[in-house]
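Got a structure for you, written out below as structure tokens; questions coming shortly.
Removed: one protein chain of the complex. Kept in place: all other protein chains.
The chains carry the letters A, B and C, assigned in the order they are written, with residues numbered from 1 in each.
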Amino acid sequence: MSMLTEHQQRAYIGGQAAEARVNLELETDGMTLNIGPQHPATHGTLRIITRLDGEQVISAEPVMGYMHRGYEKLTEVRTYPQINTLINRIDWLSSFANEVPFILAAERLMEIEAPPRAQWIRTIFFELSRIANITLFLGEMGVQLGAITAVFYAFRDREHVLNQIEAATGGRFHPNYDRIGGLKEDLPKGWVAETKSVMAKVRDFCDEMETLVGTNEIFETRTRGIGVIPVEVALGYGLSGANIRASGLDWDLRRDSDTPLAWKEVDWKVWTHPDGDSFARYWVRLQETREATLIVDQLLDGLPAGPIMAKVPRIIKVPPGEAWVATENPLGEMGYYLVSKGDLGPFRVKIRTPSFNNISIVPWVLKGVYVPDVITILASLYFILGDIDR
Amino acid sequence: MSSAEPGAGDDPARRPSLPAEEVTDPTLRAEVDNPADANVPTGAEAAPGGGTSAADAPPLPAAGAPAELSSEQTPPQGQQRGAAGPDQGLADVAGGDAGSPESSGHTGTDPPVPAAPANPPPVQGGATVPEQPPATPRAVAAEGALARQAKAEQADQAAEAAAGAGLGEEPDPGLDQPRRDLVERLGTALDGGVLDVHIVPGVDVWVRVGIDHWHRAFEVCRHHLGLTYFDFLSAIDWLPSPFGRSEDTGTDEDAGADDRAAGPGGPGELEHGVTGGSTRFQLLARLVSPTSHLGLTLKADVDDVELRAPTVSDLYPGADWHERETWEMYGIDFVGHPNLVHLYLPGAFEGHPLRKDFPLLAREVKPWPGLVDVEAMPGEAEAASS
Amino acid sequence: MTLALELAYWQQLAIKVLAILVIVPTATAIIVQTFLFKMMAHMQSRLGPMEAGPHGTLQLMADGAKFVQKELLAPARADRRVFTLAPVVVLLSTFLLFVVIPAGPGIVAENLDLGIFFALAVSSISVLGVLMAGWASANKYALMGGLRAAGQLIAYELPLVLAVVGVVIQAGDLSLQGIVRAQAEGEIFGFGLIGLPFVLTQFLGFALFLIATQAELTQPPFDMPVAESELVAGFQVEYSGLQFLYFYLGEFGAAFAFSALAATMFLGGWWVPGLDLEGGLLANVVGPVVLFAKTMAVAFVIFWIRFTYPRLREDQLQSFAWKYLIPLSLVNILVTGAFKVIF
Partner (left out) sequence: MGLIERGKLPKPLSHLLGLSRSYSLWVYQWGLACCAIEMGACFGSPRYDVMRLGVIPFPVSPRQADLVVVSGTVTDKLAPALRRLYEQMPEPKYVISMGSCANSGGPYWDSYSVTKGVDQIIPVDVYVPGCPPRPEALLEGIVMLQQRIRDEDMAERWKGDPIVVG
């Protein structure tokens, strides 16, 4: 009998000692809460280790790599067309937008210009994939905060856009439609008129989202003033896209960098918001979706005629050299640093993805925040796991 | 809205359907009415002086050059449009700039589309292609606003650039004044640290610095050159892959072989890219100025033996994760990094995957199942017709 | 209960207990089926379960039968006894609520004089069940869920009770039959045909009651304890199989019970013009149907709010209760009292 109790005593004392050690560094025994790797709030498999004091977060450390597929190593052992199929699976919501910077980098090294019609169609599909990506965000933001109905409307109206992408490219959202020097094939008959009507539907969807979620008082109390990111901190961490425009910086690669795509020929506007909080990020993305539908309408009006493929040798060999091309993807600035030595495949491809930098600010922005706000801030930063882990 | 003149599109619903009064929040309404003023930079560099952005874009499409050729030589073929896209409105406002000639396709991808009506509209285009949009596309509101905004970006940077542009000397092809200024001022600040520079006018600029000047270069870029935006940091392993290109099929093998025979030597030979280099591992980083949109790519050779580099996460907090990833993938140790632990790979992963000599086991066991010998197309000689 | 044949007391008791044990699960099934599956689906422009039974009506039978077959898991470090007891406690409070709700002149399990007082006292037992579940599952998420639930239910117990006080002052009687009778006999400025459903005079009380019920049932916008995106499933994280079914039944049973209470107190209960209050076959048959219809109407509003609104943060939720709901309900009581004295 006594042996048993002595064993229990030793275990008890051991437990106390361990407990004391933990408390030593913290005056209160903080609780470590593990959000993820499987968690409805994180879009996929991001794990965040948070030390809590009651409901407040003392420190948050994201753990990644659960979706790391080693893209940069795989691109070194593949030829250019094979890489093209691989990279549109990085940011799987707007997959056409992943192909464009890589193709532009290769074209810059090969000094080939795609004919104007191809550039215009590329811009149209770029904006279509932006709409497909951000409409899901508008619905998802509602679900993260508890309004279940919003995401169903998002999925319903996103289907129309996917139909248009599939009609022209064959894939719902992994089109693999871009080629070095142009596009795979031209648009099917009647596609332009159909896309016009889909754009009108997306605009109605945006208005619906604005009334259902945007101007909802509880949504505003949950997001206004939460997760405020000033501009300098955003610049230091390399945030891009709607996250930095929501902090007030008027910077959009579509207008500011000299991409050969057709944004210059269209009249559109870059939306910014001075607050920099979660609501601002949601609001900027909502306006960007509307703006994207207007861009597509104008592009469809002025679509030039002509060939869609420049003269390209059948076996593509990019001459030796290095090129960096970045475009304004729906999530932010996505760029490829292509190093080629004249082989069938590139020598080294550095893939700069927007979500990687967007999430690197999480430890800074989550300090001293309530647990429910962790979800709001993560939802408003809007990252895709494939983008972070490559 | 201060947009200069409406673009080709004529539909009145140009502005988003968000009527002003629906926007209740005053800050929002201010935002909707005049976007350019709303982005009062809080502490960040003010929008650049008119001079910089105008000067940044030489009106004439400058010569794009492949890496090897020195930047002055004009490209053999294919007009590389270089101008960063000032348009009619901007040029007038900036004044003094050699106004872009009426027909210059500053953003035209192909030779500027002639003002004559375009060739017959494609069949499925449905509506006839409207008359070719006026040669000068609408001045983008924000860019115009940027030019008008007189605040100097950084006392020395703006003055220097404005002085350069003000001279109004004849813009010869290949001159890319803002990027040259950037490199000169970096060179003076590092006094000798800059080992090699490569400028592709109007496109990009590479600078290779010594590894001991690496931290100083970042400091200068951040505090003096206004490159406050941290883009990325990574590394390149210049050792040619000992596993060869298992992708090449039969026909490509011989095509590839003779190139390699003529080109750089076998696997042992290190052949570096744009700004040269001597060691196997080379650090690569890119910084951008969020206002003048100038990007600078920094490179530095890492000594092969001790593989060590100073960390820059104290200057740019974003570098923290990039350096962890580079350490994990290449094994380059970053001195002074707060917590250099695995980022992507599970703890027990040994080896550095992105090194060229790291084998991809699945490929060694069985080459790509889809390896079909690509038979030559009939009439291989003439290129595939468009 | 005045039945034709004289029954010994225990026989009447057995019938009553049996009746409640039958009514509550079927009522919950109807609520879940129509609202949680069908109404939510149609609100989100889709069909909802269609395969099980004609037009998906037997979906809940399939769910029930499946949950019975599931393996009962409990975490190793869980406190076994408290772990299994928690769902029973939550279910108990739902069943007890139905004791006092009158469905007709003669149809009421126990016409207590303190009817409404008993109902509110019993409804707070579920807080105990939730806390027991939260603590016993030895899981961080469950613990946080349990603590949040305790804070929230207590914070919203007060407006619930105070909203009811207004009704009691106006009816002058605590027993639910009395409240129904008061509503039936009252008249508005001499026009007595439709009686005086208290919602007309106590609209503030009705609104407060609905908001407090939404919080009692831990439904969005007050569903912090079971917040999917943060606490995974709050205190229900570790429950599987039959125990989860108890929680499920408890949650929606409580929804039915509270909307029945709201219907009785504010919409005139089982009485409609034309039914005599003393009893008789017609009233005893039509009464339950009327009560059911009014309850479904109230439940529709509750679930409608549930599917559209995002959830409030913990501190906003508490401040909303203490700063707005409780003062409002006190004002309501003051006004009702003043009117009672004047008229």
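What we mean here is this: contacts are C-beta pairs under 8 Å (C-beta built on N, C-alpha and C of every residue); 3 or more make two chains touch, one makes a residue touch a chain.
Just so it is clear, the structure is predicted and the values come from calculations on it, not from any experiment.
K.L.:
Of the chains that are displayed, which are in contact with the missing one across the whole complex?
P.N.:
Contacts of the omitted chain with visible chains: A, B, C.
K.L.:
Of the residues A:Phe96, A:Phe173 or A:Phe219, which one touches the chain left out of the display?
P.N.:
In the complete complex, the chain left out is touched by residue A:Phe173.
K.L.:
Based on the whole complex, identify which of C:Gly48, C:Gly186, C:Gly269 or C:Pro310 touches the chain you can't see.
P.N.:
For the chain that is not drawn, the touching residue is C:Gly48.
K.L.:
Out of C:Glu157, C:Glu216 or C:Glu238, which residue would touch the omitted chain in the full complex?
P.N.:
With C:Glu157, C:Glu216 or C:Glu238 as choices, the missing chain is touched by C:Glu238.
K.L.:
Using the document's contact rule, name the residues of subunit C that touch the chain not shown here.
P.N.:
37, 41, 44-52, 56, 58-59, 61-66, 68-73, 228, 232-233, 236-241, 244
K.L.:
For review purposes, identify every residue of subunit B that touches the missing chain, sorted by number.
P.N.:
Looking at subunit B, the ones touching the missing chain are residues 344-346, 349, 353, 358, 360-363, 368-369.
K.L.:
Since one chain isn't shown, list which residues of subunit A touch it in the complete complex.
P.N.:
37-38, 40, 43-45, 65-70, 73-74, 77, 85-86, 89, 92-93, 95, 136, 151-152, 155-156, 158-159, 172-174, 385-386
To be clear about the criterion, only the chains that are shown with their structure count from here on.
K.L.:
Would you kindly count the fewest steps from subunit B to subunit C, each step being a jump to a chain that touches the current one?
P.N.:
Each step joins two touching chains, and the minimum needed here is 2.
K.L.:
Going by C-alpha centroids, which chain is farthest from subunit A? Tell me that one.
P.N.:
Of all the other chains, the one whose centre lies farthest from subunit A is C.
K.L.:
Identify the chain whose mean C-alpha position lies nearest to the mean of all protein C-alpha atoms shown.
P.N.:
A
K.L.:
Identify the chain pair with more contacting C-beta pairs: A-C or A-B.
P.N.:
Answer by contact count: A-B.
K.L.:
Roughly how far is subunit B from subunit C, centre to centre by C-alpha average, rounded to an integer in Å?
P.N.:
Taking the average C-alpha coordinate of subunit B and of subunit C, the gap between them is 63 Å.
K.L.:
At what distance in angstrom does the C-alpha mean of subunit C lie from that of subunit A?
P.N.:
From the centre of subunit A to the centre of subunit C is 44 Å.
K.L.:
With centres defined as the mean C-alpha position, give me the subunit A-subunit B separation in Å.
P.N.:
About 20 Å, centre to centre.
K.L.:
Could you list, by residue number, the parts of subunit B that touch subunit A in their complex?
P.N.:
Residue positions touching the partner: 1, 3, 6-9, 11, 13-18, 27-28, 31, 35-36, 38-44, 47, 57, 64, 66-68, 75, 77-85, 87, 107, 109-110, 113, 118-127, 129-130, 133, 137-138, 140-143, 146, 202-204, 206, 228-232, 234, 236-237, 240-241, 243, 245-248, 252, 255-256, 259, 263-264, 271, 273-274, 284, 286, 290, 293, 295, 297, 316-318, 320-321, 329, 342-346, 353-354, 356, 358, 360, 363, 377, 380, 383-384, 386.
K.L.:
Spell out the residues on subunit C that touch subunit A in their complex, using ranges where they run on.
P.N.:
40, 43-46, 140, 144, 220-221, 223-224, 227-230, 232, 307-316
K.L.:
List the residues on subunit A that touch subunit B in their complex, please.
P.N.:
Subunit A reaches subunit B through residues 64-65, 68, 70, 72-73, 76-79, 82, 108-109, 111-116, 119, 182, 186-193, 203, 207, 230-233, 235-238, 244, 248-251, 255-258, 260, 264-267, 269-275, 283, 287, 290-291, 294, 297-298, 301-307, 309-315, 319-324, 326, 333, 335, 337, 339, 341-345, 348, 350, 352, 356-357, 360-361, 364, 389.
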